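Working notes for the structure below.
Complex shown without one protein chain; remaining protein chains in place.
Order as written gives the chain letters A and B; numbering starts at 1 within each chain.
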Amino acid sequence: MLVVLGVFFPFAAAGLIPLLYRLIPNRRIGWFVMAVPLVLFAGLLSIVPGIAAGKTANVTVPWIPDAGIDLAFHIDGLSMIFGLLITGVGSLVVLYSIHYLSERESLGHFYAYLLLFMGAMLGVVFSDNLMVLYAFWELTSISSFLLIAFWYHRKGSRYGARKSMLITVFGGIGMLAGFLMLYSMTGTFSIRETITLAPELSEQPLYLAAMILVMLGAFTKSAQFPFHIWLPDAMEAPTPVSAYLHSATMVKAGIYLIARFTPIFGGESTWFWTVSLIGIVTLLWGSFNAVKQNDLKALLAYSTISQLGLIMSLLGFGSAALAAGTDAEQVLLAQAGFAALFYMVNHSTFKGLLFMIVGIVDHELGTRDIRRLGGLMALMPVSFTLAVIGSFSMAGLPPFNGFLGKEMFFQAAVTVSSGNPFTADGAALLFPVVGWIASVFTFIYCMIIVYRTFLGPRQPEKVDRLPHEAPKGMLVSPAVLALFVVGIFFFPNLAGKYLIGPAMPAVFPTLAGKPGLVPHIQAWHGFNTPLLMTIGVIAAGIILFVTFRHWRLIYRFPPFRWNLDTVYRGLIGGMETGSTLITKRYMSGNLRDYFVYIYVFFLAAAGGSLFLKGAFKPDFRMETIAVYEVTFVLIMTFAALAMPFVKSRITATLLNGVLGYSIAIFFIFFRAPDLALTQTVIETVTTVLFLLCFHFLPDWKPERAPARTKIINGLIALGAGAVVTGFALTVKGYVVFDSISGYFEDSYTLAGGKNIVNAILGDFRAFDTMLEVVVLFIAGIGVYTLIVLKAKKGGGDIEGK
Amino acid sequence: MEVHMIILTGVLVTVAVYLLLSRNMIRMILGTAVLSHAVHLLLITMGGAAEGHVPLLGESDGPYVDALPQALILTAIVISFATTAFLLVLAYRTYEETGTDDLNYLRRVRRE
């Protein structure tokens, strides 16, 4: 039960924020917000020992049981890692934002969105039900949209928000289709039950399609090539948001999805190749592009893309374990999965730290452009130290956790290239080679962050402020993260045993309990291949960094200058202009044209199918008809036919009245006293309304349309009348179903009323009546608004307020 | 009498559509009014002719005419009243603002 409360706690808090913000309309509101993730973090920590011992926490609250959709939550080792990241980094980010955001910002909105995101993200990682997971998944996209567009007056923010939304929701819908395919194969929405059924799935025809669609969702969310283009534009968000959503948590949702679905799809060669290749390409492309960036945040965005690719490729390597033959091979390949999760935790620490430092630089100098920065070391010594810790860790240098992660990555790449179940030839050699090249670029941009910002010559003439060290409050959060960066290096097995190890059975359920599944992490492991690769990276990196200005020209030549943004803009722009063109073609703005479309379509579809399908079987059996009935039929026919030709609108209105009152009389013939009464009163009120409105409208002139138009109108009208008549005559002769009206004749026993019509209106079908009353009310309010609230003459339009 | 009623409905629909296609707003609104008359007639006719008693349990022992179309029509009458009223007011407010009741000219009117 606590799990459910945990997920819904942030939502409840988000709902309370508007009220709270009225009481505390300044930055102190952040302290209350911070309590939410802190409490959740403490709660999760308290069950870590249990989870590490192999227990899980489950709770299911029925939601839509008929559709198999329940609020099923499940915490195992894998969701625990994410839960701790979401709440832990969340607390630090809120703390940081208290000092980062100005009090003039609408903090209420900011924190409400942030909490909304937090709840949604916890929902994603704790859900065991695919539909619930999908709902939370899209909710993270929506809250991310709101947070990117937080400074909505900027064009770039709106552009970035829309772009991220379009791409991630596009992937999300694909993922939903994949989930539904899985459901059609298994008959359950529960992830855990799906995993138990996994061995039987791979023969099914939809298996491959479902796999690709699920990957699509994961790749768009985690900004994998070629969907990575939204992440750099998402950097328009306030820096705490970038640190939280776009490096530490939301972009890792795709990683979570891939890890979570490894037991279902892992062990398939398609899965292995797609995940590994997309990951490794993203790693290379991201790090290569990061080097050429001038904006520090854009640099970090590309670096995030690249490292998400690294984690993704590790998960791909690891999935091979499920297809490997011997126990030893399985355990060896599964180390890649371990490395992925370990690297992910590390990445959250050092990348969050770096984002916060960039935020501090931006906050103090008003710019993040490295061409205007330099020499800040003396002015901001603490920030400098923290930046060095973060960058060197990212570059893979000791004594920071990034070193361990990078070594494990090299080891895994070497392992998978030297032996995996899917390739015998040297194709897999690609992985360590590309990984190594990408690491060189990673090393270069890490050096750029440190040197171009904090070392080198100062350029005071290019910044308009005198920079100084950030307030202590802003330094606390990055310092805590730096502590983890160093701490994990010295005590990696603490994390391995309590955090990463318990997640391994969730990713590799068939390997659970095998010895050596959770490795002993060592910083020093002799002069083996990974260490040599690291030394190579450092050597090549330093050379290339020093000679950077000589070779940066290559970014001007294809394919290095290619940018997928062009494709995106072309697609979106093309769709917009295309739809505008098509719409302008037929939306003439003339009401008659639209009626013509409707009736011509009606004639073609209804009339056409009636005659072409041979369904037209008119039933001309004449029943007896009384003289007075004939009289009224004739009266109505003449009144109707006269209407288009009369000269005065008063006459036309009175003819309409004749039709209305005659219908009331027909209602009496048809034994419908309620209808006759209503029709009489309504016809009176309607006629009064027409006459009232004529006071304001000019008398009508004779129709001066060209004869051709009149003939077309007449033909369409005749056609419509004929089709309706034909249908009615045909339907009259058919009795396909028994009437359901017998049921309503029990109205006295069922509803206590003897008037059946009234019982239907008030009881059997009261819902219709209720909605009708609401429609009536809306029409009344509409009339009132049109008349009473109209803009005063010459008072300007409403948009001007 | 059903055949007569159905043909009458056809006539009403023809007139209504012809009025709807006109360029004068009042003609158009009258068209909607006539169209709803036509639909009400059609519904009550298709519900079965007058073979039965008034659907009041206190009045007779049955058989009764079908009460369901009656309930539907009652709803429809009130709704069509609401839309007619709204359309009328929309028409005259449009005339007040733009000075024309001709739908062909209306789309050329732009507010400064």
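Keep this in mind: contacts are C-beta pairs under 8 Å (C-beta built on N, C-alpha and C of every residue); 3 or more make two chains touch, one makes a residue touch a chain.
Going forward, contacts and distances are computed from a predicted model.
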item: Identity of the absent chain, which is to be given by its UniProt protein name, from "Alpha/beta hydrolase", "RsbT antagonist protein RsbS", "Multisubunit sodium/proton antiporter, MrpB subunit" or "Branched-chain amino acid transport system ATP-binding protein"; value: "Multisubunit sodium/proton antiporter, MrpB subunit"
item: Option touching the unshown chain, where A:V486, A:A642 or A:L689 are the choices; value: A:L689
item: Interface with the unshown chain - residue positions in chain A; value: 673-674, 677-678, 681-682, 684-685, 688-689, 692-693, 695-696, 751-755, 757-759, 761-763, 766-767, 769-770, 773-774, 776-777, 779-781, 783-784, 787-788
item: On chain B, residues whose C-beta touches the chain left out of the figure; value: 56-58, 74, 78, 82, 85, 89
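Keep in mind that, in the parts below, only the chains that are shown with their structure count from here on.
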item: Distance between the centres, which are taken as Cα means, of chain B and chain A, whole angstrom; value: 44
item: Residue ranges of chain B in contact with chain A within the complex; value: 1-28, 30, 33-34, 37-38, 40-42, 44-50, 52-58, 62, 64-68, 70-71, 73-75, 77-79, 81-86, 88-93, 95-96, 101, 103-104, 107, 111
item: Partner chain B, residues of chain A touching it in the complex; value: 588-592, 595-596, 599, 619-626, 629-630, 633, 636-637, 640-641, 643-644, 649, 652-653, 656, 659-660, 663, 666-667, 669-675, 678-679, 682, 685-686, 689-690, 693-694, 696-698, 700-701, 703, 705, 713-714, 716-718, 720-722, 724-725, 728-729, 731-732, 739-741, 744-745, 747-748, 754-757, 760-761, 765, 768-769, 772, 775-776, 779-780, 782-783, 786-787, 790, 797
